[in-house]
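As you look at this complex, bear in mind that one protein chain is not there, while each of the others sits in place.
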Amino acid sequence: MGGARFAGFLVQRVIKMVVMVFAIIVANFLLVHAAPGDPASVIAGEAGAADPQFLAQLRAQFGLDQPLSTQLWLYVSHVAQGDLGVSYRQQRPVLGLILERLSATLLLTGTAFILAVLGGVTLGALAARRVGRTSDSLITVLALALYATPIFWVGLMLVLVFSVWLDWLPSFGMNTVGADLTGGAAVLDTARYLLLPALTLGLFYMAVYARLTRAAMLEVASQDFVRTARAKGVPEGGVQRRHVLRNALLPVITVAGIQAGQLVGGSILVETVFAWPGIGRLAFDALLARDYQILLGVFLATSVLVLVFNLVTDLLYAWIDPRVEMT
Amino acid sequence: MSLLDVRNLTIALPPGAERAHAVEDVSFTLEAGEILCIVGESGSGKSVSTGAIMSLLPPALRVVQGSIGFEGRDLLRLKPAEMRLLRGSRIGMIFQEPMTALNPLMRVGEQIGEVLKVHGARGSAGRVQELINAVQLPDPDSIARSYPHLLSGGQRQRVMIAMALALEPAVLIADEPTTALDVTTQMQILGLIKEIQSRRGMGVLFITHDFGVVAEIADRVAVMQHGRIVEAGAATQVLNAPQHPYTQALIAAVPHRARALDAPPTGRPVLELIGVRKSYWRGGGLFSPRVKVPAVQDADLVLRKGETLGLVGESGSGKSTLARCVVNLVKPEEGTIRYHDTDLRRLMRRHWKPYRKRIQMVFQDPFASLNPRRRVGDIIAEGPMAHGMARASALRRADELLALVQLDAGAAERFPHEFSGGQRQRIGIARALALEPELLIADEPVSALDVSVQAQILALLEDLRQRLGLTMLFITHDLRVAAQVCGRVAVMQRGVIVEQGRTAEVFAAPQHPYTRSLLDSIPGRHWLPPVAQISDQGAVD
Amino acid sequence: MNGLLGDFFGTFLRNRGAAAGLAVLALVGVAAATAGLLFPYSPWDMRGAPFMPPGEMEFLLGSDSLGRDVAAGIAYGARVSLLIGAVSTVVAVLLGITLGAVAGYAGGMVDDAIMRFTEFFQTVPSFMLAVVLVAIFSPSIGSIVAAIAIVSWPPVARVIRAEFLSLRSREFVHAAEVLGRSRTAIVFRVILPNALSPIIVLASLMVASAILLESGLSFLGLGDPNLISWGFMIGAGRSVIRIAWWMSVFPGIAIFLTVLALNLVGEGLSDALNPRLARRR
Partner (left out) sequence: MRKLTRRALARRGLSAGILAAGLGPEMLTSRLAYAQTPAKPAVAPKKGGTLNTILTPEPPVLVLGVNNQGPTQLAASKLFQGLCQYSFTLQPIPQLAKSWSLSDDKKTYTFHLQENVKFHDGHPMTADDVIFSITKFHSELSPRARPIFANIKEATAPDPHTVVLTLATPFEPFMLMFDATACAIVPKHIYDGTDYRTNPANQKPIGTGPFQFVEWQRGNFIRMKRFDDYWVPGQPYLDEIIYRIIPDSQSRALALQTGQVQLTQANDIEPFDVPRFRALPNLEVELNGWEYASQLSWIEINHRVKPLGDVRVRQAINLAIDRNFIRDRLWFGIGKQATGPICSTTKFYDPAVAKLPGHDPKAAMQLLDAAGLKPDAKGVRFTIKHLALPYGEVWMRLSEYFRTALRQVGIEVVLETTDAGAWARRIGDWDYETSVNFLSQYGDPTLGVERSYVSTNIKKVTFTNTGGYSNPKVDELFTTAREAGDPAVRQKAFTEVQKILCEELPQIWLMELAWPTIHDKKLHNVIQTAMGPNSSFDNVFLS
């Protein structure tokens, strides 16, 4: 692929992404404003008392007394300037709140994703190579079982076993507060907290990738060019690695790109179970508190993340698969 | 001692298959420096035999008996690792489908180099270039750096040959290597194989279903039917004086009866195409302008009452697109499609309906052209019912049509998958005839069929044409078929009709260079099958 | 009756996993159907002491924090889980088929527009979207079904569209066109029946994921408060898992088995409907 064509491809994808982001902003805005709750009444309610003056004051302060179209226009133009608004209740810029939480979510989902992809592809490839044998059945059954288990259930079981019974790993939070660790010790500390939630989130997707890899490898294994490779006298290991696995990874990459986005959304359950301070949990809290601005912001952030993942996947795919047209 | 000595090879099919053995008691030898063609129709077991030689049989197939002697060893008794060392180095193989036989993710050079690497040969880089050169591919450097999808089918097949020849094997197995290629390409590849073979003195085991190819290339021939070799011998012998009834039937089925010169058609024009033009748009991103790819350019044709016009050309020439324009499956952007006095191109969809009854079509792929979820009776009755006939009468009509296409009446109750390819094509014809059309468009109606079946369908079409007074537009890539079926032909190349005229005249004295090269590429063009008194018995359907 | 169906059942039942899945599913169905006979009282009734372990005080699977019968909850919950799974899948499939068929058959701008719309729904993280929808429209069986359907239809639309795109250029569809059949007839009578087999497989898996999704929503407190469902029971039992493991373990097993069974059935269907793949399993 030529550099100029590649740049064109990139710019085109980015423009498509921007259009998509705009659509998401508008849709999210409308969706959330369809909600029956009103942030002013929530705040008034939780302040323990309320009077009409107080409510009107709050509504004016948040621009909730403006027509919906004006609110949308304001929101969109602010977002365009990188301003996601100010949280009604937290009294802070939404962008800041999200950025504070984003790294935690990215760490969790990123680790889970890597775990899932490495584990899943390895298991799937192993099963495909031993198709029909005991180890294949074992992996298939395991993947199917993980696939059929509610994700929070896995989390609870892991907590029970590793935190409550064995007391090996902490069950909540992200690091030991107040320990003031630095350098390697801090990394190690976070890693201990990370292990269980990442495993919980990763296991489900590991099952997805294992099943996918196995199916893709079997599909590819029956293709003509694999027979060609055998006819060339390529040893079985080389056939599997260079010919079967490489081609089987293409559908895995496609699905991985889609799943990576869903992973961010799905982490809301895991973040709840493990008190992981990420944006999934932020969104749920914001929803219960009717904090529109945060909710819109988190939605936007996760959607942008998904789009970025998709873009990366597209690029990766284009890089691996020479057949992709750069147009 | 023979180079390759297959003896009493019997390979079992899994239980429940239509017969017990894929091949049964097959014996043949291949000598150095000769080309042995194994001929047979689909399912005859010819590919299984070569799979056994390469030890690349699907796991479900099991060798129950026999030996394959090669260089003093029995290949069937080698360990997998020993066999692997032979594959690619001593025995090379090329396959039918060049589009899928190369790994799409590896550069061509790498794939050729891989053969050298896995067999421990040195000096790969230069050798790869040499090999690409040897198969007469232009610009070896850029070819080596290309990915397979950038190459044409013929180029890929050359790459396959380069890989197979990389280590100068003693035996080359070619499994229908030209079946998927256009005739001109086929001729080039056949020439290449023959040339390399004679230069290196290899033994070539060549699998094919096409007697033309056999005539073109074979030194010796073995004919297979139902897993057995029914006849073997020198090529000239088998081709010109077949002994076994099956061989006789096969050879008789090869289209050969050049049509007697009909009287020039004089009927009134049924269909008239004037300046028909159709293009497709390709690409069209933000930064790459959409490219207009012409599929049909300024096509002019006249089809007169009662005649059969052949539309011939290689794949991508636009012949099918033109046919589809006539039945409004494709909407041309310019030109006139005059059916009697109506310009069909200008009709709205709802105004088209009456013409549906009068213009019908027979499709190429008998497996894809019948709705798999409907019974045959319903499939045939579909047209009349769409035009308002009551179901009961439509089904009665379907029974009559089944009889017309020589299928038994019970067929109406069955589903398409219970029929063979030839039978399905009969059903497709019955469906088209159900509306009693005046004009029949036949889009490659026999190209997916085995040769013996092909002959039957062609005979049926000819019979029906005459009985029902059909006017026919017959699209084919096979010049032999065109010669047999069509009174006139039009030759298409890259969307343009380059030549048209009465078949015998065009074939005898082609005017356009492309027509000439097409005719020169007919495999076995110098071989005229013996006109024997052959019944259609023996050929399977 | 005919070869097509016979082949189908033959292949399906030869797959041991699929047969087992079907058996489990039948069991769940029977439990759902006979819940009223097995437990002739409301699953919400507080019938005894709280936190009774399984087997005590006639509580086969124990009692919950209010002394309600876990076994009764699971039996009645089967109704709700299956209902939500089935209804939301039907809605999603209908939605997906409609949009996918239109996109795939019409092509061009319509296809583009519908596919952008579909992409939109695939881009927004689906669980998050479901949570938002249920919360905004307040949790009830209607809003849960709607939310699950809304996040589940895009794959159906994509599959149907792809099928339509490929079937549209198949010769038997061209034949129908040439025979003069109407567009509606071509879409619904000719193409659609041939596009359904991947949807049948997909649908069985969608029921499974709908049940999982519902349990996830309930876990976050977004279930229908008037219906006992497995998801709700885990949600209620989760916080007391160390006091009363049976409260969340048994509904968890119920979900696990049902979802597993649906997946096995889905694989069996896929094998039976697509024999080419079956041979390689």
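By letter and in written order, the chains are A, B and C; residue numbering begins at 1 in each of them.
We adopt the following convention: a contact is a pair of C-beta atoms (placed from the backbone, for glycine too) under 8 Å apart; a residue touches a chain by one contact, two chains touch by 3 or more.
Keep in mind the model is a prediction, meaning the values are calculated, not measured.
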Query = Considering the complete complex, which visible chains touch the unshown chain?
reply = A, C
Ask   = Where the complex has a chain not shown, which of A:Ser137, A:Ser163 or A:Gln223 is the residue touching it?
value = A:Ser163
Request  = Would you indicate which residue among C:Val70, C:Val87, C:Ala147 or C:Ala236 is in contact with the undisplayed chain?
outcome  = C:Ala236
Inquiry  = One chain is left out of this view; which of A:Leu146, A:Met174 or A:Ala301 touches it in the full complex?
reply    = A:Met174
Request  = Touching the absent chain in the whole complex: find that residue among C:Gly62, C:Pro139, C:Gly180 or C:Gly216.
outcome  = C:Pro139
Task = Check each of A:Gly110, A:Pro251, A:Pro277 or A:Pro322 against the chain that is not shown and name the one that touches it.
result = A:Pro277
Remark   = Among the options A:Leu97, A:Val121 or A:Leu201, the absent chain makes contact with A:Leu97
Inquiry  = Under the stated touch rule, tell me which residues of chain A contact the chain that is not displayed.
reply    = 35-39, 41-52, 54-55, 61, 86-87, 89-92, 97, 100-101, 104, 156, 159, 163-164, 167, 170-174, 177-178, 272-275, 277-278, 281-282, 285, 287-290
Request  = Just the residue numbers, please: which parts of chain C touch the chain that's not shown?
outcome  = 42, 44-46, 50, 65-67, 135, 138-140, 221-222, 225-226, 236, 238-243
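We adopt the following convention: only the chains that are shown with their structure count from here on.
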Query = Counting C-beta pairs in contact, which comes out ahead: A-B or B-C?
reply = A-B
Remark   = Averaging C-alpha coordinates per chain, one finds the centres of chain A and chain C separated by a number of Å equal to 23
Ask   = From the C-alpha centre of chain B to that of chain C, how far is it in Å?
value = 45
Remark   = dist(centroid_CA(chain A), centroid_CA(chain B)) in Å evaluates to 50
Request  = Would you give the residues of chain C that are in contact with at least 2 other chains, written as numbers and ranges?
outcome  = none
Remark   = Within the complex, chain C is touched by chain B residues 60, 324, 327-329, 349, 352-353, 356-357, 359-361, 363-365, 368-373, 382-383, 386-387, 414-415, 417-418, 428, 431, 435
Note = Per the touch rule, the chain C residues reaching chain B in their complex are 2-4, 170-172, 174-183, 185, 190, 193-194, 279
Message = With touch defined as at the start, can you tell me which chain A residues reach chain B in the complex?
response = 8-9, 11-12, 15, 223-225, 227-236, 238, 242-243, 246-247, 320-323, 325, 327
